[in-house]
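After the structure tokens below, expect a handful of questions from me.
One chain of protein is taken out of this complex; the other chains stay put.
Labels for the chains are A, B and C, by order of writing; each one numbers its residues from 1.
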Amino acid sequence: MSSAPKNQPFSETPITVRSPELDSFGHVNHAVFLNYLEHGRFEALERAGLSWSGLDETGRSIFVVRIEVDYLEEVRRGQQLLVRTWAQSFRRTSMVLGQEIVRKEAPERVVVRAAVTAVWIGANRRPQRVPEEIQRGLLEDLSLKNL
Amino acid sequence: MSSAPKNQPFSETPITVRSPELDSFGHVNHAVFLNYLEHGRFEALERAGLSWSGLDETGRSIFVVRIEVDYLEEVRRGQQLLVRTWAQSFRRTSMVLGQEIVRKEAPERVVVRAAVTAVWIGANRRPQRVPEEIQRGLLEDLSLKNL
Amino acid sequence: MSSAPKNQPFSETPITVRSPELDSFGHVNHAVFLNYLEHGRFEALERAGLSWSGLDETGRSIFVVRIEVDYLEEVRRGQQLLVRTWAQSFRRTSMVLGQEIVRKEAPERVVVRAAVTAVWIGANRRPQRVPEEIQRGLLEDLSLKNL
Partner (left out) sequence: MSSAPKNQPFSETPITVRSPELDSFGHVNHAVFLNYLEHGRFEALERAGLSWSGLDETGRSIFVVRIEVDYLEEVRRGQQLLVRTWAQSFRRTSMVLGQEIVRKEAPERVVVRAAVTAVWIGANRRPQRVPEEIQRGLLEDLSLKNL
């Protein structure tokens, strides 16, 4: 599926696993990882120049239309993770963001890998062109803003 | 991706959208649908003959290893949905369940479509063979148990 | 704390426990009950005459400022519940709603009991008077609309 970014900028967001995110099997529930991924995407888009309040005020939004996600390792109580997000491809009104979640202490161990397709929606509720400055921000500026 | 079941039994689980499941865009958050899908899968497996307490007691579990999900329509406050679950394919230690979420009032409108790959895990934490009776239950018995 | 409604109308909302709502102790996580309660309150307010889209459009909202909740019994996989909601008291800009969650099969068994204080907020982000028609709706009309 999506492959980890090599020579490309990516955004990195730390995540602390919280106790109530464990399910009856004692590990992080698979749906919870989608929250971690969403949180990482919001931060990546912000670093790429997106203003969420600007988006809200103009009545625009970004809709997820497809997710492919592979669960490679279990995650348990008290672990520290990093969500990495990068631009994988663009079409006229949509983009595919690649994402992976790794262990902070052992970042070579990928626990979740995902490709998320999102469509930009205008105030008229119709797909609109991906803003050029965001596209450029995702492709060029992301890594400079990691801590 | 996965295609809706034609001449094959499927399990059908009603879902009522709850207010706190709406996100800041005013529609059901995309991660929440994974909870709906998981709930539908648990019910399907139970109807196929699986005893969850038996599973727990013997230290076995079922791990989701891959999800592909397409979001086709928005869902808003107060809507009634149906989650449909069916067996799509089997390998030795894993199975792919097809799922779709439709509107109860207009079941021809698919709002979410998914294919979920799950591995059966034994008490020794290693993959184990998919139980034959569950495989048969999924392929033969599901629909008889819908309300 | 709050006592169950006797001769007073209350709104009743069915809830099906979903598998991902169980935590690592195998029962419904205590935070999840707050989602059930919120869902019940939204439905009660709607039955009392509140239009949520009208509320959104006029920029008003209702903020929860205090919750007292007692957990009396565990709830496990696959159980059916009823959330009951009624008006407990009113002040100028706030109201206290009483709530209880009972087992559908044994409605005399209260599993959760709560008192929720909420403030009405105007478009100017300041507390505003509780609308008289909602107050009347909560006190008079609720039960007529239970199924």
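The definition used in the following text is that a contact is a pair of C-beta atoms (placed from the backbone, for glycine too) under 8 Å apart; a residue touches a chain by one contact, two chains touch by 3 or more.
This one's a predicted model, so the numbers in the text were calculated from it and none came from an experiment.
Q: Which shown chains does the chain we cannot see touch?
A: Displayed chains contacted by the hidden chain, ordered by label: A, B, C.
Q: From the listed residues B:T13, B:N29 or B:Q99, report the one that touches the chain absent from this view.
A: Residue touching the absent chain, from the options given: B:N29.
Q: Among C:L50, C:I67 or C:V96, single out the residue that touches the unshown chain.
A: Hidden-chain contact among the options goes to C:I67.
Q: For subunit B, which residues touch the unseen chain?
A: The missing chain touches subunit B at positions 19-20, 22-24, 26, 29, 31.
Q: Identify the residues of subunit A touching the omitted chain, counting contacts across the whole complex.
A: Per the touch rule, subunit A residues meeting the hidden chain are 14, 16, 18-21, 26, 34-36, 38-39, 42, 46, 52, 56, 77-78.
Q: When the complex is taken as a whole, what residues of subunit C touch the one chain not shown?
A: Counting over the whole complex, subunit C touches the hidden chain at residues 24-25, 29-32, 34-35, 38, 56, 61, 63-72, 74.
The rule is short, and it goes like this: only the chains that are shown with their structure count from here on.
Q: Just the number, please: Cα centre separation of subunit A and subunit C in whole Å.
A: Using C-alpha averages as centres, the distance is 34 Å.
Q: Return the residues of subunit C touching two or more other chains; collapse runs of consecutive numbers into ranges.
A: 19-20, 26
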